[in-house]
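I have a structure here, written as structure tokens, and I will follow up with some questions on it.
For this depiction, one protein chain was excluded, whereas all remaining protein chains were kept in their positions.
Moving on, here comes subunit A:
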Amino acid sequence: MHGRPRPPTGKPEDPEKKKASQKRLALFSRLCNVVLERRAAKRYDAESITLAAKLLEQNPEVYTVWNYRREALAGTFKGDQGPEEATKAIQFELKLTETALRKNPKSYATWHHRKWLVDQGLVPLDKELQLLTKLQELDPRNFHAWRYRRIVTAKAGIPPEQEEHYTMSLINANFSDYSAWHARTVLLPQIHAADSGPLKDQGSAQQEVMPSSVIERELDLVEQATFTDPSDQSAWIYHRWLLSQALQRYQEAEPQTQSTAYQELCDLLKREIGRCEGLLEAEADRRNCKWPILTMARLLELRDSLHAQQGAGDSKLDGPGERKERLKELYKELIEIDPLRKGYYQDALAGNARVLVQPGR
């Protein structure tokens, strides 16, 4: 149960309300009893199935009753009663699931029933996308809707580029839409992988690395978002991913392109450090600066370990002692402005928490 306020104590219950809730209980318990009895008796007649629908409209998570409907409808969908009956039945199920989802947009059982309908091959997929877009406008973070969207777009053969545009429009409307940023981490590697084909339902964490032009374009997008609100974590978590992609590019470079890749990464780090510095200068209130400070610390650590690995310290930069001091300062400040995560910052400073993949690991 979520977000329902506690009733006040000490007040006797309003007799009118009590009567109403007793009536509601009597009706509901009778409906439950009738539907579950008929389900046990495997009664698939029209009246029974209508009662089942009534129950699901009120309580969409009762998985057994969705099972009941699927058993009852399997024959109709196979065409046992002709194509018209099948279409009619599909229309009814689509409406019923839509009603149920409006009642409970997080009902696992209802989303699964909807997927089952799509699997029967009788559902127009463009309509599904329209419904999804409507539901996702009501709650852009609903992960059930996102999951279903991935299933439908894959089935409909929608190119990943089109979905990428959709995520871009969501981010432009709201930089804090973490679900949309997440969707990009799945879509972009699909688009830019060597053999980009039609959209896959099963994106994976084991990713191919993207070309540097894409990484840089995305870093620019992050800059826009973080400049608007430097304390918004969505874009910063995405930023960490982009850095790990850039690092992976360098690590996977062929021996003959090693030095170019090294230079590329150094330039990128330099630019991102500069951007963090810019944000820190622009923001007067240090309490809003957790993310640029943390990112700065990670960038510096990465640059230092990269230099150490190359065995060529840049003489223009600070010595190791000064660098260590600078990191210490950054983490000290993080502990001050974000004391909840003190334990993590302490481990990170001691080198015991490696969140940005380290070279040579």
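FYI, a contact is a pair of C-beta atoms (placed from the backbone, for glycine too) under 8 Å apart; a residue touches a chain by one contact, two chains touch by 3 or more; residues count from 1.
Here is the rule we go by: contacts and distances are computed from a predicted model.
S.K.: UniProt names the one chain left off this complex as which of "3-methyl-2-oxobutanoate dehydrogenase (2-methylpropanoyl-transferring)", "Geranylgeranyl transferase type-2 subunit beta", "Large ribosomal subunit protein mL66" or "Cyclin"?
M.R.: Going by its UniProt entry, the chain not pictured is "Geranylgeranyl transferase type-2 subunit beta".
S.K.: Could you tell me which of A:185, A:226 or A:295 touches the chain that is not displayed?
M.R.: A:185
S.K.: Applying the definition given at the start, please give the residues of subunit A touching the unseen chain.
M.R.: Looking at subunit A, the ones touching the missing chain are residues 1-7, 9, 21, 24-25, 28-29, 32, 36, 39-40, 59, 61-64, 67, 70, 108, 112, 115-116, 141, 143, 146-147, 150, 176, 178-179, 182-183, 185-186, 200-207, 232-234, 237, 240-241, 244, 339-344, 347, 353-355.
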